[in-house]
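Just one protein chain is left out here, and the rest sit where they should.
Each chain carries a letter (A and B) given by its place in the written order, and its residues are counted from 1.
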Amino acid sequence: MSPILECRNLSKSYGNKTALSNINLSLERGKIVGLLGPNGSGKTTLIKLINQLLVPTAGELLIDGKPPSVATKKIVSYLPERTYLNDWMNVTDIINFFADFYEDFDRSRAYDMLSSLGIEPGDRLKTMSKGTKEKVQLILVMSRRAKLYCLDEPIAGVDPAARDYILSTIINNYAEDATLFISTHLISDVENILDDVIFLQNGQITLTSSVDEIRYKQGKSVDGLFREVFRC
Amino acid sequence: MLAKLFKHEWKAVSILLLLIHGALLVFSFPGRIIISMASSNTGDYVDIIFAFYILFYVLGIVLVAFMTYLYLARRFMSNLFSDEGYLMHTLPVTPAQHLWSKFFVFVIWMIIDLIVIGLSLIILFLNKETLSELQSFMVNLWDAFITSFNSSPVGNVFYWMLSCIVSVFYSIFSIYFSICIGSLCKTHKVLGSLGTFIGIGIVTSIISSILMMIFQYTTTVTSGLSTAVTTQVMGDAYYLVTLVFNLLLALGFYFGSHYILSKKLNLQ
Partner (left out) sequence: MPWTLNSERPIYAQIIERIQLEIISGHYSPGAKIPSVRDLASEAAVNPNTMQKALTELEKTGLVSSKRTSGRYITEDVLMIQSTKKKIATDYINEFLDRIKQLGFEKEEIVELILQLSREDET
């Protein structure tokens, strides 16, 4: 099967500031891949490029063999760092919204996950705490039967109990043979679910490896290796 | 997709707009009573109420229209350029669909706004006596339309219709374009948008004045009086040139907005 994501010499700069330079990577289908790097390393830039929230300065980016476009947006499910839900809506409104625009949205799955959190269809987003809104957003994103899920810092700024919930929601709900692309700087919490990792530093890839290889060959956790590689 | 965007956009903005326009209509009813009271009675007490009412009423109309435009402009900015933009721009829709869905909602509300103001005026003023005055006013208005230039009445009507349509595109897309340009500023995006909007206004006024100077000529018009009066009149070409100019600008604003949304998007 062809890779779900391919980047060839991908670069992005703003004026004279380079966010990403010469990124070459290839993501296989069905894998859970971690994009790891310190803050400011270019992780969010890469994810925005995949979602066409930015356009490349050079190089190319292909999703399922196609450049970013309306067609790729149909198969990519994106969870940004921010909450993007509009306060005036209630839960039913936002579910209808997703169902309206995304053919691959699984309503019943979304309602099941929400009710297991005690969230009712009539609940207004305005009355929810930040943490609850983040969970609602996660549920909406994971209810899509997409081919590529891009999750930007899904557990940053979240308490440990919620982290477990978020990680198990992610593992239990992604579509069969879909690829999960998770960007984070909180490595120890996430590494047990990753197949492969990509280390990003100053806009460049410094390491691509499977997690097992790191543990087997180097006898350390990914978190341990990360601390070595990115020592200040 | 366009229909879905339109539906969603409509649902998001219409509640507030319906409220303020409804309020304006409701506010007109007491006005009718006050006006009939004022015309039949004289007395400081009634006149004061009448004066205050007219003041608030006029303010009300201006405020409702202004709020409608401001609200829809702000909606454009927050829906596409704030955190909500992360949701909107990752939907499987094109930037053109975003622009047009919002445009159509804006146009419809512009029209509703006009209709509501008209209805409100009718509620205030229309009765058996004023009806005849209204009719003669309409006739004069119509005459003015069809004799604006020297060519045929049909040409005039056609011109004014086209002019209206172009002006609607022009005004809405100039707002959207200003907001898009504002989004490119690193800081003070709102100021950037306002600045662009005002800047556009200033530049187009200047160009408009220049065009007027180029195309006007003096003629002498003999009225019923014995003395001949010389006036400045606009040549036919002026009207055509202004129309084309506005059309080009409107197109420029649309394509400029589209370009910024597609290639220069940078959400924070």
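By our rule, a contact is a pair of C-beta atoms (placed from the backbone, for glycine too) under 8 Å apart; a residue touches a chain by one contact, two chains touch by 3 or more.
If you're wondering where the values come from, they're calculated on a predicted model, not measured in any experiment.
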| item | value |
| --- | --- |
| Chains in view touching the one left out | A |
| Full-complex contact with the absent chain, from A:24, A:127 or A:192 | A:192 |
| Which residue of A:8, A:31, A:133 or A:185 touches the chain not shown here | A:31 |
| Residues from subunit A at the interface with the omitted partner, ascending | 30-32, 164, 167-168, 171-172, 188, 191-195, 211-212, 215-216, 219-224 |
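Basically, only the chains that are shown with their structure count from here on.
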| item | value |
| --- | --- |
| Subunit A-subunit B separation of Cα centroids, rounded to whole Å | 44 |
| Contacting residues of subunit A [partner subunit B, same complex] | 14, 48, 51-55, 70-71, 73-74, 76, 78, 80, 82-86, 88, 97, 100-102 |
| Residues of subunit B that touch subunit A when the two form their complex | 1, 4, 8, 12, 83-87, 89-94, 262-263, 265-267 |
